[in-house]
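With one protein chain withheld, the remaining protein chains of the complex are depicted in position.
On to subunit A.
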């Protein structure tokens, strides 16, 4: 039985992790040392947070632009309320859709309630992919727009999970 971390140690651990995982061979030992705990306690806490869904994975944030993913499209659709779950689930599962969210309409300025992010290396490919998606899911008749990004002013690594995008919406 491994003793749980104290509340204070938990907060300290969260704060340490905001800077990312220490890049050493035994990162949880390094974290344990910083918060005055044992590495088993830190690992147990990490597993607990992971099971609770506080974080999905110990993973990375890509500078997608630096990697050539410069075509960043936000597809927005005006889906009747009764259909939005169905369409959202289908588009969310579709290949190439990185994020799919329902958001509120703001009439009269904004009518669209479903948002999908599609990224690629070339704009023409992303455009064609979106056309295919709309056709396959019989969504061409719904009011929709595709908003390409032309410049990223800020994309910080972020201390928190997306969005991204939301990055991409999240951004």
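The rule we apply is simple: a contact is a pair of C-beta atoms (placed from the backbone, for glycine too) under 8 Å apart; a residue touches a chain by one contact, two chains touch by 3 or more; residues count from 1.
Here is the rule we go by: contacts and distances are computed from a predicted model.
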(request) Select, from "Siroheme decarboxylase NirG subunit", "Paraquat-inducible protein B", "NADH-quinone oxidoreductase subunit D" or "Branched-chain amino acid ABC transporter permease", the UniProt-recorded name of the complex's unshown chain. (result) "Siroheme decarboxylase NirG subunit"
(message) I need the residue numbers on subunit A that touch the omitted chain, in ascending order.
(response) 14, 17, 19-21, 23-29, 39, 43, 46-47, 49-50, 52-64, 66-67, 69, 72, 74, 84-85, 88-89, 91-93, 97-104, 106, 109-110, 115, 119, 145, 147-171
